[in-house]
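Our next item is chain A:
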Amino acid sequence: MSVVLGVNDLQIAFGGVKAVDGLTFDVHEKEIIAVIGPNGAGKTSAFNCITGFYKPTGGSVVMEGTDITGHRPADIAAVGVARTFQNLRLFNDLTVLDNVRAGMHLNRGQSWADAIFHTPRFKRSEAAYTAEAHYWLDFVNFEGPRGVPIANLSYGQQKQVEISRALARKSKLLLLDEPAAGLNYTEKQNLLELCRRIRDLGTSIVLIEHDMGLVMELSERIVVMNFGREIAEGTPAEVKANPAVIEAYLGKDEEVEIDDNA
Partner candidate 1 sequence: MRISKRSTLLLGVATAMLFATSGCSGGLLGGDDAGSDDTGPVKLAMVVPISGPSAPSGEYMSNAAQLAVDEINEAGGVLDGRQLELLVEDEACDAQQGVASANKAVSAGAVVSVGGYCSGATLPQLPIFEEANVPMIIPAANSQDLVKAGKKNVFLVNGTGNQQSNAALEYMLKTGVASVALVDDNDSYAVDITAETKRLIEEDGTITVALSTSVTPGESDYSAAVRDIMSANPELVYWTGYYQEGGLIINQLRNAGFTGQIMVADGSVDASISEIAGANAEGVLATMTQTPDTLEGGGDWIASYEDAFGSAPGPFSLQSYDAVRLAAHAIDEAGSTDGDAIIAALEAVDGFKMFSGPLTFTADHTLSSGGFVILSVQDGAFALEDDLS
Partner candidate 2 sequence: MSGSTFKSQAPRRMGPVAAKVSGLLESKYLGWIALAAALLAPLLTASPYSLNVMTTAAIFVMLAAGLNIVVGYCGLLDLGYIAFMAVGAYTSGIVSRAFDLPLFFTIPAVLVMTILAGLIIGAPTLRLRSDYLAIVTLGFGEITRITANNLAVTGGPSGIYGIPKLLTFGDFSVHSPAVFYYVTILIVAFFVLASARLGKSRLGRAWRFVREDEDAAEAMGIHTYKVKLMAYIFGAVWGGFAGVLFASHLTAISPKTFIFLQSALVLMAVVLGGMGNMRGVVVGALVISLLPELLRDLSEYRYLAFGLLLVVAMVFRPKGLWPARPHEDERTGAEPQTAVDAAVSRGESR
């Protein structure tokens, strides 16, 4: 299995505080990896470094052989990294379809001149945008209205739209920041199934998640962080048995059993 993303000794500091301090992991093709850790462990900061929203103060990020360390987020997205955000970052005033079309921005297919003169090329391109947006909404089993502003949707539906938007990017790698937060049981089960279908498309997934049940069931490997450092990495079973992980989550000297069932 070839390596899609290589994160090597990643570091970022804010005014002397090291939010991420030496994070290293690889993501292979068609792999689902979870990054877990207590609140403030530096998971989202790591995501932001990988996707270019923060400039790492050290280390490197390599995407399919291209060094993307410290590049612009847009350039990193263009190389094939898509992401969702911890708190939904949708375009609230725009329609559901427009939100999904955002993921297709790099498809091109029309120029501004095409738009002004409504050339056949423009019409074809717009039809393709719309059709593809519907395709991705269907893919995530979105059942809400599609022509209305995002703000009219339920939270669960908004989460679905955010994932379809990222999917529309058609990237090799998808970073999901707490995709299950705020979802009910059924929705979580759907998410689980969705992630697998995404993987089957050929996309690797890295997710930050607090729901251990979901993490254990879904991910092939788990990276555990605490205080910016990587304290463990391995299969779900290995991680569950790792004393450092248990300590990080529950403090010293306590027996712990991480619940398998979500």
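These made the cut because all candidates are chains of the complex that A comes from, given by their letters.
One rule holds for everything that comes next: a residue touches a chain if its C-beta (ideal position, glycine included) is under 8 Å from a C-beta of that chain, and two chains touch if they have at least 3 such contacts; residues count from 1.
Note that the structure is a prediction, hence the values are computed from the model and not measured.
K.L.:
Which candidate among 1 or 2 is in contact with chain A in the complex shown?
P.N.:
None of the others touch chain A; the one that does is 2.
K.L.:
So in the complex, which bits of chain A are touching candidate 2?
P.N.:
Listed in rising order, the residues of chain A that touch candidate 2 are 51-53, 72-75, 77-78, 80, 82-83, 85, 89-95, 97-98, 101-103, 105-106, 108-110, 112, 114-116, 118, 122, 125-132, 134-136, 145-149, 152, 165, 169-171, 201-202.
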